[in-house]
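To start, I am sharing the structure in question, which I have written as structure tokens.
The complex is shown incomplete by one protein chain, all other protein chains being positioned as in the whole.
Our next item is chain A:
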């Protein structure tokens, strides 16, 4: 950092000199010369914003001119908005006490890279490949991709490494409504989309999802797997896409 050069009184404008004096009073001796310009810019912008806000408040209160109360209110509102400060100490002590009461969680052995659930990681692809097939125009009563909703599932973090996981495929019929008890195995659920006969629509790719169901996270031993069959209508088009997007964020899609 270059040492501060005191601008000669002839060339520096008055407020630059004032700013340099303020910096000196606050004990700042070494700074680049452009700091004065930046500080002046900030001061000008701040005061302008405050005065503009004060004008708005005073006209709202139907006063003829701006007075000190308006300015005070403007400063207070701006402070809460832009210049936030860290939480107060007693609040921090309080949340610390709460957080520190829970014992440290045990570490599961042999679990590969220890990362939070996928939703909290940045490992998911932030793009989605557009399907090449044309979407057929809709008619009422046609069933498209049914979604699988499963309660309380923890997803295994996807590792970018070796091998393909060997999955035990169990095909669950799409009409399942009865509870199925699972014992922590991984399932490949294939939900064939049923096409109405007669339409020569190109088949939509079935969604394959690998879902690890951890029974320890679910209080009842049985999990209810339900599939929602949604009738295709143009109006419902945005909704299925939206639901699908949410699901993909939470779970692995291999």
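Basically, a residue touches a chain if its C-beta (ideal position, glycine included) is under 8 Å from a C-beta of that chain, and two chains touch if they have at least 3 such contacts; residues count from 1.
Here is the rule we use: contacts and distances are computed from a predicted model.
**Q** Looking at UniProt, which of "GPI-anchor transamidase component GPAA1", "CP12 domain-containing protein", "ApoA-I-binding protein 2" or "Transcription initiation factor TFIID subunit 5" names the chain that isn't shown?
**A** The record names the chain that does not appear here as "Transcription initiation factor TFIID subunit 5".
**Q** From the list A:47, A:61, A:96 or A:131, pick the residue that touches the absent chain.
**A** Considering all chains, including the one not shown, the answer is A:96.
**Q** By the contact criterion defined above, which parts of chain A meet the unshown chain? Give residue numbers in ascending order.
**A** Here the touching residues of chain A are 25-27, 75, 79, 83, 85-90, 92-93, 95-97, 99-100, 102, 104-107, 109, 113-117, 120-123, 160-164.
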